[in-house]
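Excerpt of the complex: some chains, original placement.
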């Protein structure tokens, strides 16, 4: 091939999102070198922390965990998978030195709205200017801006599932946006690698629980996306739950149709399935999207069917006698909900085929 | 003790609800003899089918699986844990011979409303008269009628969790009953013992899925309970999901407050937590209930905390800026959602202490 391959760096490579980035980039055909860093494990080898990688670095890295500065200096594109509020400085450096940065924290998810970030994340911006360079990295919303961006704010996992579930209906302006209910369920990997009582096997195995009612930080991000999509202020009631499985998010979304759309649906063939026209609207909206599958009638979203892949599956129902839309979406929280989407953004930023290195087929079981 | 102990019979003892009944009744201090039957395994021993019972019959049964007729003839109280539409004949026999019957199927869950039963279960009633003897066996709604009933229709598992989550608010008339959303999640035991692809380990392990949107048979039963409680026709949007765990149901319920109640909440102390008065209302409503625990502020319902017990845990939130009630309830689908509740009904029917034989403390892990 005539073009040059790239050097990628991961700051925070020993967290779960970081480890998934390593796994994806090791097999990515356009990445020739990988630099990895970790504050917790600096100087050690990544294969000691994650023995699954043992012997599998494919010559792209020796696995040595460098400092963050070493990574930003050597890489062309830097992925930051860090606690919220730390990526800004690396973004500033990358912008100044002509590199690209894709951040998996919340730092660049709110555009220029520092106030909302501050309210929910309790931190000020240190480098306000760099936010003007940033684009929200949901390809299904912002593909064109992503292509030319220098800094990407990669979306939250719940947020991706909820936004993709609502986007076509909001764009078609068929929803009452006063109150939309997002009831989400996530696997345990969403809580990260750090061991806590909440993610210990005996505490979350064989158990389903609710958490963060009214206080989860993905609520303002979902609301922001929906408001941008609809052009109106959208009220979101968001409830996350914890499922005893490692991976996967399912979001069940309930929204009332506009009066006009209720009437339109009611005017259709009596006896016809009112889900059909809405599913058609979704299918049409996503018809060119490589990673969204609007399921045919009769198939129910199942997190297993997208596990270990970058796909998001969506099913559409009309319920409550034609008054409400119910959408169920599912994705792998660590791939389409985090690291896969980050690589999808990298592909767009570099003009690589959007699906390059991401065509994992979800295993059946 | 001066009183006589009773003889209990279980028709359908080899299904999951039947096996749980056996386990509970073997240790129930008022049951002296247990008769068990099974169509599938007639003539075999229950301990062959369920080796957990091996050597543990405590002299109440020899474990031999009899015919249904043998059970009805010998027992004082008969539990039927059968596919829908079969219990009627045994109920008829029990009523005529002065015995009591507690049915765990849907046959007696709709009072005298044969039409709804027929619409959802596709069967006619064969013994219409016997339904006049039946009482819906949710003690928190119908305790007094249960005490004198001869036939009990034991509630559905999802239904119990949803009804207990809504009862105080409906009775207090603070909800807009046009549309109430019940988003429920159940462990796999809810699908019964018969092996299917849907309940095989590799198909449902590490996976969360939705099913039965708009078509689950517990929807009309929830709607019926809510309508009775509120005195108005309540619209229910019910969505069940499958969780990769054996036991437990969590229902997350969303309802809009009446305009009047929204105003009342808004008129309270600004800055105060609007959940407090509603939680107080729930706490008050359930203050004498032995098996409902309204959780203190800050505790999130977790199915693990009620597993293997007859308790239902409930937490109450006010969301959407004071416009909506969100209630999360959890119970063990096989105990409070089936066999434990059936024994609670038996206790009431015989004047035993309501908690007799049911004070299992949920294990912490």
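The chains carry the letters A and B, assigned in the order they are written, with residues numbered from 1 in each.
Keep in mind that, in the parts below, contacts are C-beta pairs under 8 Å (C-beta built on N, C-alpha and C of every residue); 3 or more make two chains touch, one makes a residue touch a chain.
The shown structure was predicted, so the numbers you read here are calculated from the model rather than taken from an experiment.
Every protein chain here shares one sequence; 2 sit in place, and the complete assembly counts 4 copies in total.
Please note the rule applied: only the chains that are shown with their structure count from here on.
With centres taken as mean Cα positions, chain B sits 38 Å from chain A. Interface residues of chain B, counted against chain A in their complex, comprise 179, 181, 183, 185, 187, 202-203, 205-211, 213-214, 235, 237, 239, 241, 243-248, 250, 252, 254, 256, 300-304, 307, 315, 317, 319-321, 323-324, 326, 328, 330, 365.
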